[in-house]
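The complex appears here minus one protein chain, its other protein chains still in place.
Note that the chains take the letters A and B in the order they are written out, and that residue 1 is the start of every chain.
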Amino acid sequence: MTATQLLVTAPGIRNRARRRWTWKEVVFHLAVIAILVVILYPVAWMILSTFKPSAEILGNAELLPREVTLANYEKALGGIGGVSFWSFFQNSTILAVLSVIGTVLSSALAAYAFARVDFPGRTAFFGIMIATLLLPFHVVIIPQYIVFNALGMVNTFTPLLLGKFLATEAFFVFLMVQFMRGLPRELDEAARIDGAGHYRTFAAIMLPLLKPALVTSAIFTFIGSWNDFFGPLLYLKDPDLYTLPIALRLFVDQSSGSDYGAQMAMAVLALIPVFLFFLIFQRYLVDGVATQGLKG
Amino acid sequence: MTADTLTPPVTTPAEPPIPQAAPARRNRRKWEDIRAGYVFLAPWLVGFLLLTAGPMVASLYLAFTDYNLFTAPEWVGFDNFIRLWNDPDYLKAWQVTGVYVLVGTPLKLASALGVALILNAIFRGSGFYRSAFYLPSLVGASVSIAVVWKAMFIDHGPVDSVQQILGFPAGGWVGDPEKTMPMLILLAMWQFGGPMVIFLAGLKQVPQELYEAASVDGAGPIRKFGAITIPMLSPVIFFNLLLETINAFQVFASAYIISGGTGGPARSTLFYTLYLYFRGFRDFQMGYASAMAWVLVLVIAVVTVIFFRSSKLWVHYAGDEGR
Partner (left out) sequence: MTSRAFKNRTHRGAMIAASILAAGSLAILTGCARGSAEPAATADPDEEVTLNFAWWGDASRAERYEAAIDLYEEKNPNVTIQTSFAGFGDYWTARNTEAASRTLPDVFQMDLAYLAEYGGFQHVLALDDYLGEAISTDGIEESLVQSGAVDGKIYGLASSSSTLANFYNEPLLSQLGVDVPEGQITWDEYDRLLADVTAAGAASSPVVYGSLDYSQYFWLFQIWLGQQGLSFIEDGELGFDEADLAKWWSKSNELQAAGSVMPPERQAQLEGVDALGAAEIAADTSWANFLARFSEGPAAPELTLAMPPYDEAGNTGMFLKPGLMLSIAANSEHPAHAADFIDFLVNAPEVGAIFGMSRGVPASSTAADGIEANELDEKILAFQDEAAQHLDGTAPPAVRGFGTLEQTFVAISQDVAYGASSPEEAAARWFAEAEVVLG
């Protein structure tokens, strides 16, 4: 099999992986690794720079530290203004996990309604949902803040989570709608004939088949929440509630001195959970699709 | 992924004719559908009414006012929109954003598709490779990307070294207003992880039989790519293209972070939403900023409609076969 053939066809059978390495495969893998090296160079630079003293980081792009130091990590782990690193970490984690749960569930529910249920107003609502993607968030922030303030929810996690549980992220609803439309209606019909209503069809048939979409949404939501700083900036006043992105921005401030070393160290530490999350869940992205009975 | 896209108004597949045993049964099913529909949609509806609709309407209203955040908004009619037209910074913002959308989006998708194709062909250590290729998108979303990315582009940095080897004139890209856009486009391309993951899922859904049948017919790899992969992937390409374009119009975080919140140097990173943010939050001209926002909505809406209309020409809905 030539390399190009490998590229354009989908790999099918698993046991191909157990054959011995062919020369073509080795070359292919080496080529891919070469590409990876180029692509990941900035990441490598970032990680190595966290071991450089701050002065060495700016204004020069050398890869290896001339002087290795752990000072940046000490500062990052030391927290800010009496709030510990673990506090930031914990807050970020709580928000991210809850965001994932809320988004995945509510988006799947809404997507099912759009994709599988015929009811009046569906088209209009779908159009409205797409329209919500178009407005830049800055102009709705202040009215939203006023609403949340009126509800007494400022300085809690609620404003950051409520929307997630109410499917306000149209991107994921749309994504799941697209996936669902690719699943043949015969499955629904079959379930109906067996006596299942919409609720059972959704839970027992749709959700399992939606795994790639659910996992994609989970990963994107986790990352989005983990890195979100605008929402936490506006709604979290108490430093004990601060999340990692807010803490990160505190290290670099034009009005006082900037500490890029500590910021990068904290950023690297903040990368680890999100990378692990991806590592764990990425196989579900492609699993479950090739093996499901899509041929009906 | 065999997905058919939704072009409003949607045409639902016709119900197969049911023996008219009892009209009541059909009615009951219809009410069940309506009820179920609204029950499933309820969270979204509540979210929309409570959190989105009001603020959207409010921001539309504000677009026609002079609002400085401190006092009540004052109605000014179309003044904001007229002022936009004569604002050199506003036109600059369109230019900057336009280049980013037109050049950056296709390049980003191309790199995402390229990497997805590579990953699709690997089965040994696929998990490792997938995660490795996704790493840039994780780093790119972090606040530290500013320092990291700039470090790549300063004098004697890696990019400078490469360009000297290739025979281009030496010199870092940072601080050169003309090189700032290429720098940002490369940053966008570097964060191909998101669309890549979606492409990958789509690629996995292309049935093997199609490739096997094509092999039997004697088709080569290029032919297979053009005749099978691309058409089967077209709904995913459509999805990614549409959403990445919308994202590109609205890009804020990377522009803000890389320019340090200034839109510089020399306004080369004055993206639309960044300028909007300046006007709204820094200059207390929230009415003007709202007007800007709604012009953007209009433009993106037009682009979206064009996308949907054009999709009929090039998007292949496998589910519609035989109709």
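Just so it is clear, contacts are C-beta pairs under 8 Å (C-beta built on N, C-alpha and C of every residue); 3 or more make two chains touch, one makes a residue touch a chain.
Predicted model only: the values in this text are computed from it and were never measured.
K.L.:
Of A:98, A:128 or A:233, which one is in contact with the hidden chain?
P.N.:
A:233
K.L.:
Which is it among A:169, A:228 or A:259 that touches the chain not included here?
P.N.:
A:259
K.L.:
Pick out which of A:154, A:187 or A:205 touches the chain that's been left out of the picture.
P.N.:
Among A:154, A:187 or A:205, only A:154 touches the chain that is not shown.
K.L.:
Suppose we count only contacts with the excluded chain; which residues of subunit B make the list?
P.N.:
Within subunit B, the residues that touch the unshown chain are 31, 34-35, 38, 42, 45-46, 49-50, 53-54, 57-58, 61, 68-73, 83, 88, 147, 150, 154-155, 171-172, 174-177, 260-267, 281-284, 286.
K.L.:
Name every residue on subunit A in touch with the hidden partner chain.
P.N.:
So the residues of subunit A touching the missing chain come out as 55-56, 58-59, 75, 80-82, 141-143, 145-147, 149-151, 154, 229, 233-234, 237-239, 246, 249-260.
By our rule, only the chains that are shown with their structure count from here on.
K.L.:
Quick check: in the complex, which residue numbers of subunit A touch subunit B?
P.N.:
2-12, 14, 16-17, 25, 28-29, 32, 35-36, 39-43, 45-46, 49, 57-61, 106, 109-110, 112-114, 117-120, 122-123, 125-136, 138-140, 142-144, 147, 162-163, 165-168, 171, 173-175, 177-179, 181-182, 184-185, 197-199, 202, 212-213, 216, 219-220, 223, 227, 229, 245, 248-249, 252, 254, 260, 263-264, 267, 270-271, 274-275, 278-279, 282-283, 285-286, 289-290, 294-295
K.L.:
Within the complex, which stretch of subunit B touches subunit A?
P.N.:
Of all residues in subunit B, those touching subunit A are 1-6, 8-10, 12-13, 32-34, 36-38, 40-41, 43-48, 50-52, 54-56, 58-59, 62, 69, 117-118, 120-124, 126-127, 129-139, 141-144, 147-149, 151-152, 154, 156-158, 190, 194, 197-198, 200-201, 203-208, 211, 221-222, 224-225, 228-229, 235, 239, 243, 246, 250, 252, 260, 273, 276-277, 280-281, 286, 289-290, 293-294, 296-297, 300-301, 304, 318-319.
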